[in-house]
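One protein chain is absent from this view; the other protein chains keep their places.
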Amino acid sequence: MANNAKTISASGVEPRGPKPRPMLSPRNIMIYGTLFIVAIYYALPLYVMVVTSLKGMPEIRLGNIFAPPVEVTFEPWVKAWAEACTGLNCNGLSQGFWNSVKILIPSAALSILIASINGYALANWKFKGSEVFFTILIFGAFVPYQVIIYPIVIILRELNLFGKLGGLVMVHVIFGMPILTLLFRNYFTSLPEELFKAARVDGAGFWGIYFRIMLPMSLPIFVVALILQVTGIWNDFLFGVIYTKPDNYPMTVQLNNIVNSVQGVKEYNVNMAATMLTGIVPLIIYFASGKLFVRGIAAGAVKG
Amino acid sequence: MDQLKKILIATSAMGAMSLGSAALAADLEVTHWWTSGGEAAAVAEFAKAFNEKTDHNWVDGAIAGSGGTARPIIISRILGGDPMAATQLNHGRQAEELIEAGLMLDLTDVAEAEGWRDVVHPVSLLDSCTVDGRVYCVPVNIHSWQWLWLSHQAYADAGVDVPTNWSEFVAAAPALEAADKVPLAMGQQGWQTSGAFGVINVAIGGLDLWRKINVDKDAAAAASPEMLEVFQAFAEARSLSSGSNVQDWNLATNMVITGQAGGQIMGDWAQGEFQVAGQTAGEDYTCLPGLGVNEIISTGGDAFYFPKTDDPETTAAQKELASLMLSKEVQVAFNLKKGSLPVRGDVDLQAANDCMRKGLDILAKGNIMPSGDQLLTADTSSQIEDLLVEFWSDTSMTAEMAQERYADIIANAD
Partner (left out) sequence: MAGAKQPVRILRNLNAKIAALPMIATALVIFVGCTVWTIVHSFTKSRLLPKLEFVGFDQYERLWSTRRWLISIENLAYYGIGSLVFSLTIGFLLAALLDQKIRFENTFRTIILYPFALSFIVTGLVWQWILNPEFGIQHIVRSLGFESFVFDPLYTPDIVIFGVLIAGLWQGTGFIMVIMLSGLRGIDGEIWKAARIDGIPKWKTYLFIVIPMMRPTFVTALVLISAGIIKVYDLVVAQTNGGPGIASEVPAKYVYDAMFRSQNLGQGFAASTMMLLSVLVVLIPWAYLEFGGRKNGK
């Protein structure tokens, strides 16, 4: 478990194949050719989404989904954002977007804060039983959500949090805890022990060391955790659908409602614009964070 | 005149606020799953009446999708301690446990004061709202499933007469198919499949058979040769609807409206869609109650429940809404838009069209039957629905196979 930091940096290490050969060797043609085709397969759905969302309905009915739009129109985007209907409320996806933002910020902040403190306590201040709790927590990460969703309904009801944003935030904090705690614990364990010892000798306490030494040193892992949580929470559907009410629906739930329940004619261009709008936030994070995203998911995943 | 009204309302609202009596006005969130064109127009009638006639506000909590999607949300909110002020639910056994758990507001005082027992017709609707002598819901309309909607245009295009009963409908199907039309339009959602099955069940198998199965839970009747005929007719419907790939019921209705499909088996709420599309009953479309075989209508319907709250002002507002929903004017306005029948026997439906009149006649003759919601638990109905949905999509499943499993479910029903 302790060599997590190594795994993280490993993804940045230089490749180790044989030395490069001339660009046009048969081997290269094969490799690049294959990769090119694969890249097209992966890129195509995104392309189709964008293209469809920029066409008018008549063009969609006549043309094919891969053809670029003849007449570019942004109307579907406007409609998806501000006018699309779920039931009688025709405010588009914008409401869901802001709900998701309202859910995301406290959930991400709280879950990272709590998990980092947990991880720090587990790494540097072990106490009797701490490993046991930690093991239970890690096993918890594998318990299917379906086993726990109903009892949580009851807990939230007792806390008077059901249907409120606060309730959903709590659920996200709970379900984010295993993986984040693991992430932070491993990171703090990998920091040089001397630092911690020196601070202890200087008389710094639990919180002092956390805030003055550990926090400033672990900015990268906070960024990684942030990426992990932001995409995870933004993309959640199950918790959103169970623990909130229509007013508070996150964007994913609203998207599914808009697309999969229609009045009159299905407007595929509006649907695709709505789908794009929902996907944009994680995509921006992904493209902007680049290697850090890879580190994030690799760190969240590779526990070996 | 309208302008004047608006000004009056605005000033009276301002007056109310400045006098400090605004505290009495409550915002009531009302959840329902009426989201198609006709339905939305109908529910707007409730909202309008409530906003205009009381000091309170209707906060619309429409939940898109069918009842199957909306009901879980509604119930989990009630159970989760975050109830809405009022909600649509099909009355009958769905709400039983919620009432037993004491989560629903007791409306008995309103019901007695206004003599609901005398005005609600048929009174069985009120019985479904009653548990241990207490009234817990307001029936708002009578919905019947037993209708076959036929497109005049489709039959004209195919060069055949509009059928007058199910067997003619089946016989005319090849002509429609030759004209590149789908004989029977059908949405793919489960409730539509099971609803259509119920209709065929009564029309082909007769009411007695239906009663034995759904009321007495008689598994032998469910396994009888008469019931096999029902399943065979249902299998026939399945093959007539191949090529109808739409999901939502209103999209299927739209196929009938535009003449792409010959007909659709759907409840009377389909009427609202024809109306929104500007079509006239008898001229552009025909409706056959009981598939033209057994003229009978089920008296299921929608009802509103009012979850209990601690706030006395909300409770008062809830009761006001309850009484308003059953008032004569609102009943008429709402049901005309919805295409359903009013639950009061004492209102005059001048504006009713051809199809609604047929329905009213049957109702007056007393050819009525209870709806499945009132007889089966949600658990049993969803088991049946799963079976029928599977049957509908899997053409390799024969009528015999489906019947065997159906009989099994009935045998275990409670």
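Couple of notes before you dig in:
Order as written gives the chain letters A and B; numbering starts at 1 within each chain.
Quick note on the criterion: a contact is a pair of C-beta atoms (placed from the backbone, for glycine too) under 8 Å apart; a residue touches a chain by one contact, two chains touch by 3 or more.
Predicted model, so just to flag it, every value in this text is computed and none were measured.
Of the listed residues A:78, A:109, A:217 or A:238, the one in contact with the hidden chain in the full complex is A:238. Within the full complex, the residue among B:76, B:130 or B:371 touching the omitted chain is B:76. Note on the undisplayed chain: of the listed residues A:78, A:109, A:177 or A:217, the one touching it is A:177.
Annotation for subunit B: contacts to the undisplayed chain at residues 68, 71-73, 75-76, 79, 94, 96-98, 101, 188, 245, 377-379, 382-383, 386-387, 389-394, 405. Residues 6-7, 10-11, 13, 15-20, 31-32, 34-35, 38-39, 41-46, 48-49, 52, 60-61, 64-66, 114, 117-118, 120-128, 130, 133-134, 136-137, 139-152, 154-155, 173-174, 177, 181, 189, 193, 196-197, 205-207, 231, 234-238, 242, 252, 255-256, 259-260, 268, 271-272, 275, 278-279, 282-283, 285-287, 290-291, 293-294, 297-298, 301-304 are the ones on subunit A that touch the missing chain.
Assume only the chains that are shown with their structure count from here on.
Here the CA centre of subunit A is 41 Å from the CA centre of subunit B.
For subunit A in complex with subunit B, the touching residues are 85-89, 153, 156-158, 160, 162-164, 241-242, 245-247, 257-258, 260-264, 266. Residues of subunit B touching subunit A in their complex: 31, 33, 35-37, 40, 43-44, 60-65, 69, 73, 76-77, 79-82, 247-248, 250-251, 254.
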